[in-house]
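The complex appears here without one of its protein chains, the remainder shown in place.
Let's turn to chain A:
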Amino acid sequence: MADERSSKVSKLERKRSRSPVDTNSSTKRAKVEKTEDSDDDDKKAIEHNPYLSHWNDGSNGFSEGKLPVGSALKHFKRRQTTAKQASKAEDGDNNPFTGEPHSEQYFTILKARRNLPVHKQRQEFLDSYQKSQILVFVGETGSGKTTQIPQYVVYDELPHLNHKMVACTQPRRVAAMSVAQRVADELDVNIGEEVGYSIRFEDKTSSKTILKYMTDGMLLREAMHDHTLSRYSCIILDEAHERTLATDILMALLKGITQRRPDLKLIVMSATLDAQKFQRYFFDAPLLVVPGRTHPVEIFYTPEPEKDYVEGAIRTVLQIHAGEAEGDILLFLTGEEEIEDTCRKISLEVDELIRETDCGPMNVCPLYGTLPPHQQQRIFDPPPAPFKKGGRPGRKCIISTNIAETSLTIDGIVYVVDPGFSKQKIYNPRLRVESLLVSAISKASAQQRAGRAGRTKPGKCFRLYTEKAFKEELIEQTYPEILRSNLANTVLELKKLGVKDLVHFDLMDPPAPETMMRALEELNYLACLDDEGELTQLGSLASEFPLDPALAVMLISSPEFYCSNEILSLTALLSVPQIFLRPAQKRREADEMKNLFKHNDGDHLTMLNVYHAFKGILGRGEDGKKWCHQHYLSFRHLSSADNVRAQLKRIMETHGLDLVSTDFSDRDYYTNIRRALVAGFFMQVAKRENNKIYRTLKDNNSAVMLHPSTVLGADYDWVIYNEFVLTSKQYVRTVTGIRPEWLLELAPQYYDLESWEGQKDVKQALKAVADKMRRRAAMKAGR
């Protein structure tokens, strides 16, 4: 259910300057040097703590890991505290962790916190937590579990004493950042100090950090270098019901680690009542359920299936606006383009409605993952005021991808319109294509969506399908990501994590054998795994990069082609969403602007041209934002590519990979780059069949067309592509022309003509190329 963009996109986490839920907490606190006063109690606790053997006793006067003077936690015994004790500590005048006086804001928040449903069960939680190593916790959205449970754990775990942190994972970057910020406020500390977060390419933690929010992918990366996660004493897997790839793998890993480390506690938190599966998986762990704060939601179905779900959705929104009582609307659609389009249509229709009837104003706000943060912020604005005093109330209508299904809490929603679709990643090893397809949601998803209507008061959910279709056509649960993904990257990670037996690795939902087989083959062709299935040096290095194996291999081998600087830029560019903008009304202008950067040999080089121009503008100190606007480029994505590049550069430097460039005036400048591309993407090649039809090579073997967005000008019979787009038609997107000689030269394993099967014409063509190469080599030798 994660907000899924293109596979490449989700690989890298993009930095965001501000999180959407940015509670303003600029209460500045002066830094106070800690005194060396240490109580005897503390000393005793330290002596008795088996995990602090490595800990410096702090005789030099400044030591972390000690409580501030007079801390309310002084007499706490680790894993033996009670809710009462904790409450008392929270009520104190001074912050028990920093020793500084509590701010006014703290107490206001504390009052609100005590009202959360989860607070009533604090003692119950502690009892279960202390008794069991693994706990399954179910709390519906709005119960406060994500913010409160980690704090309860911190008060019981006392991480500052033993230098072991509490980690709480989130499937989404944005959530990790915003929740960390919120919890820092609740604990009255500065973000990045006691409470921090760690997301890909951004680590906001320090040596003081005791509670760390992080993406599940980030914890997995840490596990690669620290197989037992020894830095943590408790790990909380939040939103486990979303079943992201990383969460699934973490669960399997932690299942093993908890066996080996009896001191490590694990809490699996889920928002749905499908908890038995988690319990069963984790050795029948105890379950704790906290009810959410929800109101009843009335559900309506359509009598007939919709002919056009978007039209149906627009009609329904207008009907709600015209006829229903006050309350905001949440409409679920599938993608950016569809959402923007619908926003426009609804706005126009509402204007019409206002002219004709006395209905109130309506703010229509889009919401999707790639939306700029300041625009995402709009969803939290209050609804517009009525036109005149006593007039019909204004309304807010949020049109969102499934990002609003679980992860974001938007108050004020009373009406939910659910057409029943979302974009979902799907991978099939037989087709070898990972694609985002608009698919029907699951029953669980539909219930989750309906639940969004009942956050503030009783609500209504309008499902744009029949009750029969709901019962018969929707699957029970959304398939976990691990069943819908190409596992090449995952297998590489698992290898790096030291998992020897991939076949019997105890995943909650193991993937199909063919998916595993395909991933192993791919890694073998990329020389990341040897024929025995062992990690090679290249593979080990590739796993250090938060990239798809093909991209990582391309990047690692780029110094050999004297263009690692350029390939580094290109890798960054391929890791962010599309940098070219093409607004619906200004397609022609946008295309003209894109032509300014056009490189005849293909899209990769065109992107590189854009990046170089962008850096040039920034280098001259000009306004990059304005320049991007003029040229129909995404400033945000270009800047984020710039940031990703810097991060990747650091990894390259750490591993001693040279950053080199061919001289720009050299005629091989672009050829070298194209050859380096082949070194990574030799498995994504298409050969022209006739005029416009290409055929992807070897086992891929499907007829494709070049995506209309391509700039590829020259007549190339052989192209590499970055992405296979599967819709009702098949396209390859982001293509660059190559020479067939390079395939034979750079990927002889994959293009081995001896063992070639099928695609006879391709074999013949490659054979001719091979002969030509041989003749030329002979001629050279003869000279």
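Details
Rule of thumb we're sticking to: a residue touches a chain if its C-beta (ideal position, glycine included) is under 8 Å from a C-beta of that chain, and two chains touch if they have at least 3 such contacts; residues count from 1.
The definition used in the following text is that contacts and distances are computed from a predicted model.
The subunit not displayed here is recorded in UniProt as "G-patch domain-containing protein", chosen from "G-patch domain-containing protein", "Large ribosomal subunit protein mL44", "Zinc finger protein 511 isoform X1" or "Essential protein Yae1 N-terminal domain-containing protein". Check A:H225, A:R260, A:K388 or A:H504 against the missing chain and you find that the one touching it is A:H504. Only one of A:P429, A:G539 or A:G624 touches the absent chain when the whole complex is considered: A:P429.
Residue in contact with the omitted chain (choice from A:A444, A:M516 or A:V769): A:M516.
Interface note for the absent chain: among A:Q377, A:Q447 or A:T466, the touching residue is A:T466. Contact residues of chain A toward the unshown chain are 302, 304-312, 419-421, 426-431, 433, 435, 437-440, 464-466, 468-470, 472-474, 479, 483-484, 500-521, 524, 529, 531-533, 690-693, 701-703, 726-730, 755, 757.
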